[in-house]
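Let's turn to chain A:
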Amino acid sequence: MARINLDHIRHAYGVRLSAPDDYALKEVHHEWDDGGAYALLGPSGCGKTTLLNIISGLVQPSEGRILFDGEDVTNLPTQERNIAQVFQFPVIYDTMTVYDNLAFPLRNRKVPEPEVDRRVREIIEMIGLSDWAKKKAQGLTADQKQKISLGRGLVRSDVSAILFDEPLTVIDPHMKWVLRSQLKRLHKQFGFTMVYVTHDQTEALTFADKVVVMYDGEIVQIGTPAELFEKPKHTFVGYFIGSPGMNVIPARIDGRTVEMGGQTIDLGFAPKIASGARTELGIRPEFIRLGRVGMPVTISKVEDIGRQKIVRAQFADKPIAIVVHEDGEIPSEPRVTFDQASINIYADSWRVGGEA
Partner candidate 1 sequence: MQKTWNNKAWFMVLPVLVLVAFSAVIPLMTVVNYSVQDTFGNNEFFWAGTEWFTEVLESARFWDALQRNLFFSGVILAIEIPLGIFIALNMPKKGLGVPFCLVFMALPLLIPWNVVGTIWQLLSRADIGLVGYSLARLGIPFNYASDPLHAWITVVVMDVWHWTSLVVLLAYAGLVSIPDSYYQATKIDGASRWAVFRYIQLPKLKRVLLIAVLLRFMDSFMIYTEPFVVTGGGPGSATTFLSIDLVKIAVGQFDLGPAAAMSIIYFLIVLLLSWVFYTVMTSSDAAN
Partner candidate 2 sequence: MDFSWMAWTLPTALFFLTILALLIGMGVWEYVSPGGNPRVGILRFETTRGDRLFVSLLGSAFIHLAWLGLGGPDLWWALALSVVYAVGVFKLV
């Protein structure tokens, strides 16, 4: 296990570096704890795979250093970094049996055979392929192949970190639930440092202790799932996390109050805002209460998705979403109240806190 330091890392593919936008990965400077479970979350092209490959050593950063437990590994090849990685599409050794596939990383490192056997059996049990142990990996389904890839990533007990690059893309939806919770359980049990790349917020939030939200080559926020949900630092995080995403409404801030389309709300704190900044109010659909009191809204559509209803409405001439519980009723003259504690204020898209 290792603590990972990303020391002023930047990366660009190709050579021309005239503008900062040429960097596929803009400056990253962070320390990731030993034994943490991190998820890199962002839309495709945001640089998350680049960052992952920099950690694994498949890509050398154009600038900056990377340290494992304080030791500079920037110039070490992948083999010597002692990491495991699982790729988006299954990588298996066709001609080997399932058992040998899992034993491969251990045998290459001259682990004694009884130990190999013990580890492999443990992993093969976990991924539910015991019955296939002696079969050639070739004839398996994509699901099973990806389980082998996962297994190969998990089989070594001495790795500095295990990296996952959207590993569940090819897995059937119901199986995803099982595998993901097994991964998480394994993490709790053995305390591997894990880094998990995905564009799927559910996967990221459920898997990780800390989620790293990336956008356009930059890290926008690192936080626990709860922080990202309750206090998104940037409107992008608010939009990207949660489904539907956060409602962002242009608003005018005046001391402790906020005003939107003629409605005024007391914030309970006075945000610090530079003059001339574009200000917005962010509130999650989950924290808007629909009832007979509060500010008037016009409902345009109600989506009943079974366990809850998503109400699409016009508020202060802006579309907003409201989540209503399964059994919740929708009044004929709807009004909304915002949960005061859950209101976030943004200036030029970045969250601003109170003066206290």
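Everything below uses one rule, namely that contacts are C-beta pairs under 8 Å (C-beta built on N, C-alpha and C of every residue); 3 or more make two chains touch, one makes a residue touch a chain; residues count from 1.
With respect to how the candidates were assembled, all candidates are chains of the complex that A comes from, given by their letters.
What you see is a predicted model, and the numbers here were worked out from it, not measured in a lab.
Among the candidates 1 or 2, the one in contact with chain A in this complex is 1.
Of all the residues in chain A, the ones that touch candidate 1 in their complex are 56, 58, 77-79, 83-85, 87-89, 91, 93-96, 104-105, 108-109, 138-139, 149, 152.
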